[in-house]
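Excluded from the complex is one protein chain; the other protein chains are retained at their positions.
Take a look at chain A:
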Amino acid sequence: MRRAAVLVAVAALAAGLLSGCAEDPPEPPRARTHSDGGSAEGKTVITVGVFGSFGFLESGLYDEYMRLNPGIHIRQSSIQRNENYYPQLLTHLGSGSGLADIQAVEVNNIAEITATQADRLVDLSRTGGVRRTDFLDWKWAQATTGDGRTVGLGTDIGPQAVCYRKDLYAEAGLPTDREAVGRLWAGDWTKYLEAGKRYREKAPEGTAFTDSASGVLNAVLGSSPQRYYDEDGEVVYKTNPAVRAAWDLAASFAAEGLTARLQQFTPAWDQGFANGRFATVSCPAWMLGYIQDKAGPAGEDVWDVAAAPRPGNWGGSFLVVPRAGSRTEEAAKLAAWLTAPAQQARMFAERGSFPSASAAYGLPAVSGATHPYFGDAPIGRIYSRAAEDVPVQTVGPKDLIIQQNLSDVGMLQVDQRGRTPRQGWEAAVKSIDNALDL
């Protein structure tokens, strides 16, 4: 008798649980499939592999594409850091398996991808709707092989400005108006150093002029047409006077005590934003969101954006379509759509990723854009002007490694360990030689 009662109870419970499951309201589509609602049944599924949060999903571009093309279903997979994403992409390209239909590539890797993987990738210049003239020349050239195949379509770029704290500038007796701040150093990075020295004279206690010497180094190199490679593809960073000039200038920021001796993208750097440890930071368009995150509500209307001494570029990405995929044609169409000027403009408006399609700069979403957090700075105008004047930069396959070792080994030693510029340089060169296998 008792047994029967238990059985009944269990059955009732089970039934309740089952029906409970069935009655659950359907989950919101985004949480379930990482993309738009509706099931993928009977649809062509296109997968997109990206690193970090790329913004296509977040700004609703996938949803819109699926609405326009009811036969398509998009799935995205993401790996947080490019340093984990890129080696995996290479192994997958090498084996021809495990690839998404569309893969993102970071700008520092694009030369290597273009040079070594081009025959594994689709030539996207022939895809319908892709117009070369929509894009900035140099962005287009970076993903184009010697024989004229364009294997990557540019998404965003990182035209540079300088972000600065109005309150600290005022205390130090520097101008606070963004036009006047831009005039402080217009045209010459050494004037940026002079501004730093002026800041130091009356610097608010516990603050430095800028975050790090490496940040200065990268910013200056980003505005130099030639950096680590020459047009023939030879490694020339050791002898390139532009690199040495940038090195010496960045090192003098450390020597003059103008840096907060931080390393970028570390927790300590983030805390530096939150605590107002430094007054300026080199500021590509994508950095605005970062500052807003890290400086928080306390930084609202405190930070502002001014033009950089010279226009330069820092960061940006591309989309490539591996030939090993089974839906390369559909994938190429999607890649073309995602990187078309209208969509890039929308990505800027919603995510702050600055368009690499110059055709987008005239659109109101870009030209009229202002940023409330940065005192309604006219960021569309500031960054468009910077983007149009970015020098055509020669990129090489090992740009990322050279840059990393210059900043995270050499310049970091100068900035944080008090090594001389020469010692730091030699340490970086030794590390790079070992890495490049020369």
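Throughout what follows, contacts are C-beta pairs under 8 Å (C-beta built on N, C-alpha and C of every residue); 3 or more make two chains touch, one makes a residue touch a chain; residues count from 1.
Just so we're on the same page, contacts and distances are computed from a predicted model.
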| item | value |
| --- | --- |
| Protein that the absent chain corresponds to, by UniProt name, given "YeeE/YedE family protein", "XdhC family protein", "tRNA-guanine(15) transglycosylase-like domain-containing protein" or "Sugar ABC transporter permease" | "Sugar ABC transporter permease" |
| Which residue of A:67, A:132, A:202 or A:417 touches the chain not shown here | A:417 |
| Touch with the omitted chain, as defined above, among A:91, A:370 or A:420 | A:91 |
| Residue, one of A:186, A:401 or A:429, that touches the chain absent here | A:401 |
| Hidden partner chain, touching residue among A:266, A:370 or A:420 | A:266 |
| Among A:77, A:239 or A:275, the residue in touch with the chain that has been omitted | A:275 |
| Contact footprint on chain A, counting only the chain that is left out | 83, 87, 90-91, 94-95, 112, 116-117, 263-269, 271-272, 275, 277, 401, 404-405, 408-409, 412-413, 416-417, 427, 430-431, 434-437 |
